[in-house]
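Take a look at the structure set out below.
Of the protein chains in this complex, all but one are displayed in their positions.
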Amino acid sequence: MSRIGVFVCHCGENIARTVDCEAVAEALREHPGVAVAEDYKYMCSDPGQALVKKAIEDNNLTGVVIAACSPHMHEKTFRRACDQAGLNQFMCEMANVREHCSWIHDDRGQATDKAIDITRTIVEKVKHNRPLESIHIPVTKRALVIGGGIAGIQAALDIADGGHEVVLIEKEASIGGHMSQLSETFPTLDCSQCILTPRMVEAYQHPNIKLHTWSEVEKVDGYIGNFEVTIRKKARSVNEDLCNGCGDCQAACPAKRIPSEFEAGLGKRTAIYVPFPQAVPNIPVLDRVNCTLFKGRRKGLAKDVCGKCKEACLKAAIDFDTEDTFVTEAVGAIVVATGFKLYDIGRDQPEGLKGYGEYGYGEVPDVIDGLQFERLASASGPTEGAILRPSDGKEPKTVVFVHCVGSRDPEKGISYCSKICCMYNAKHAMLYKHKVHDGRAIAFYMDIRAGGKGYDEFSRRAIEEDGAEYVRGRVSRIFRDGDVVKVWGYDTLSGEQVVIDADMVVLATAMRPQDGIRELAQKLSVSTDEHGFINEAHPKLRPVETNTAGVFVAGACQAPRDIPEAVAMASATGAKVLGLFSADELEREPAVAVVDENTCIGCMRCELVCPYGAIEQREICTVDGHVCGHVAYVNPGVCQGCGTCQAVCLSKSVELQTFTDEQIFSEINALCYWE
Amino acid sequence: MNELHELARTLLTDGTVRVIIGWEDARRGARPAFITDPADTDKLIFDTRCVHNLVTYLNPRRDNVAELGKIGLVVKGCDAKAVAGLLREAQLNRDDIVLIGVRCGGVLEESELAEAVALSAENVAPRCFGCDNREPKLVDHLLGEAQPEPPRPIMTIDERVEALEARPLEERWAFWTEQFSKCVRCYACRQVCPLCVCERCVAEKTRPQWIDSSAHPRGNMSWNITRALHLAGRCVDCGECERFCPVGIPLSLVNRKLQQIVSERYGYTVSDDPENAAPIGDYRLDDKQEFIK
Partner (left out) sequence: MSDAIDTSGAAADGFEPRITAFVCNWCTYTGADLAGTSRLHMASNVRIIRLPCTGRIDPLFIIKAFERGADGVIVSGCHPADCHYTSGNYHARRRFAVFHDIMEFIGVDPRRMTFSWVSASEGSKWRDVVNEAVTNVRALGPFEAYRALAPKDVGVAAPAGPGAVAAPASAGIKAEAS
């Protein structure tokens, strides 16, 4: 038999002004199953809580109802008090007679009646509460970081410095990401490589970091604290343990005219290559698509037609017959840092995007994108830092920079602002003017968005000190006209048509999520927004968590980000992961669903609707061990307690522990107006 | 018919299946037949009296059927949809069953006739009119000639639903309360439904008891709404519940209304493709929500 204590709070005058608290206590005292009912001025005060505790002890209460404010306000307070008095905290509930009653009504009679109803409902609920224990989940204190750009490197370093092992995987041959391609970085114009390279090396040499380059995530099983990740190590054809990075193979390779990805197509590389001199690790990969030997094999030639690299390698590190291998890593947390790619406006467009054929990108050689400009401006780039245009290698005297190409253009498929382009355009105009003193840098912009420490000053400097000419308006067409690149634009401030004979045009194309992000997101059971950026758990309060517990997000894979932001996010994920690793077990509220194996028929409707993928099929066996069927199983480490499974289960064979059918049924019944 | 006999004989003789479930001629009409002896396969029939949806025997909770061994099942189009339903809900392994599809030209409303008769507006099962699956696709073997369209019944189910909808709310309420009040809670509708395969139906759940168990109008209302809702997007319109209801409640009208709802709202029609995801348990971001403030 239930022995429930009801404690009605006056909340000073806040409740008592409209609700007759004594009458509520009085009415509840008569209610079946209620052992004590008292009212008090401030239940949440120390004496108030003491009163509750004493009543629990004196009356051996089996449940407690606090008729006071919203559970969002003080549920924790009172549950703790009950716990201290030896009553399981989940046997305590709050009846909201303040926000939902005294504050919104003024007729004392009605408000009192309603308060009595509300309290009775909760009493009826509590009769069916069950003592619950927190769930403890063991935590594997190792982390996986996906993506070795600046965000991934930073996250890996922070976690590794915190004393835990990190597995860092990068799909390219080297870590570094886009930052390694940049020349100098806003807002300070310091050399990108110079600040990045030490970090790359540190990550590589860190005793706690295990690096897999040329690798991708194949499969993710498990849940927070207990993930099992299968990593595909793509066939590299070079033995990482033997290779000493001498580069003899590259020198020997006859396939020398392959456009270099690192140089954004402005430079060439060999088929066996290290993407750039500072690459980490400094171990080549063999690009089988472009390799002469593999081309021959694909044609079905009986004998290998090349093999020069293998001959040149004194360490015998090259093996043409390696295959993709798989390694499995057990980790407790995952950080996604797969970064971005630039909107490739010229070529085939994915669904929904319309491209910018009118800008001549991909057709007119002197129309380039921002990353290509970075390579031109980089001291280690194809022109060794001289600004020379791709078509004829001449120094361009007029350069047009176009902002917002692809961004903020919902008509063409992308509504968001890429955020970094205003800044890197200003940077490009400056870098250009620093190198070509007599040149003109003209920028077409929609608005200048330079929010950030020192950012507005930086973009002003481009105009005021370096003389970049900013035209507010959009460009309608770009085409080749003999030796010049014609730019047709519109100056919205003067209302005039503008035509510029440029020598080179730099397009600030939109930042988009990496290819394959949706597939990766699916493997991780995290969601992406309509553009493919990873969704954070809450846009304000949980910006680096995802809706899958234990999976975090950093850098430009979540939204367009610049370096300081990417690094800040990375360190934030580091803090989250270290927080998670600070205890041997994860403690979670028992607000989870549980399947009744006696009645579940394994139809898996529940699995279809669970937002967290918490439900899986499990075989059940007879006593002698024969598999005799299957049922659903809810993983308590993953379930977040929404109860959607329960509502779709036809036979009600899965039950959310904190909102059971019996509790709700009793609440509805308590609202019975019949007797 | 020979085709069916031969196939059944082969399947039984070569051990592909242990039992063929089909229809046979009883004196007063067609009835389900369980053939285990190859010599008996000539008993199998398929004609307009074969109204029963034999998929109900695939219910994994029917141990006595499972004990017979691997099943070969004769299915009409609507029956095949029920098989797809069981597959979709992981109640069946496709490999555990051989499906013998028959091309169907519609069936009678009642099976109890000494001889098969031609279909007419008066005797046709109303659901057959407009049927989209008279040649089942979810089969291992497809038998029989192409059949003509079933005749249009005097009043189609859609017309009956429409006529009911044209009446004011109070009349509809009066209609349904009267109908449901007749319910004796025999659960024949559930027992025969190929998709009501729960180990313990919600109607039998006691803690809490959502649905009053005795046969009175309040519990009956709750039961009948719940049964119908549980079949939303799953009901294959085989008409068995209504045919078995001893008190003649027009269950196919509620079932049809639900089919219309999921079709209008979610573009869903039940098919015999098990890969075709059911509408409840799925969603689109832009699902209609005109009824929500």
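Letters are used for the chains, namely A and B, taken in the order the chains are written, and counting of residues starts over at 1 for each.
The rule is short, and it goes like this: contacts are C-beta pairs under 8 Å (C-beta built on N, C-alpha and C of every residue); 3 or more make two chains touch, one makes a residue touch a chain.
Source: prediction; values computed, not measured.
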### Query
With respect to the chain omitted from the figure, which of B:R28, B:R62 or B:R172 is a touching residue?
B:R172
### Residue of A:M200, A:L286, A:A591 or A:M604 in touch with the missing chain, whole complex considered
A:A591
#### Entry: Listed residues A:E38, A:D83, A:E99 or A:D491, member touching the removed chain
A:E99
#### Entry: Touching residues on chain A - with respect to the absent chain
2, 27, 30-33, 70-73, 96, 98-101, 103-107, 109-118, 120-121, 124, 127-128, 527, 547, 591, 609, 611-612, 640-644, 646-648, 656, 658-659, 664-675
#### Entry: Interface with the unshown chain - residue positions in chain B
164-165, 169-177, 202, 208-212, 214, 216-218, 220-222, 225-226, 228-229, 232-233, 254, 257-258, 261-262, 265-266, 279-285, 287-289, 291-293
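In this section, only the chains that are shown with their structure count from here on.
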### Query
Once you find the CA centre of chain A and the CA centre of chain B, what distance in Å lies between them?
47
### Query
Once bound in the complex, which stretches of chain A touch chain B?
598-605, 608-609, 617, 629-630, 648, 650-653, 661-662, 665-666
### Summary
Within their complex, chain B touches chain A through residues 60-61, 89-91, 197-202, 205, 207-208, 210, 230, 277, 280-282
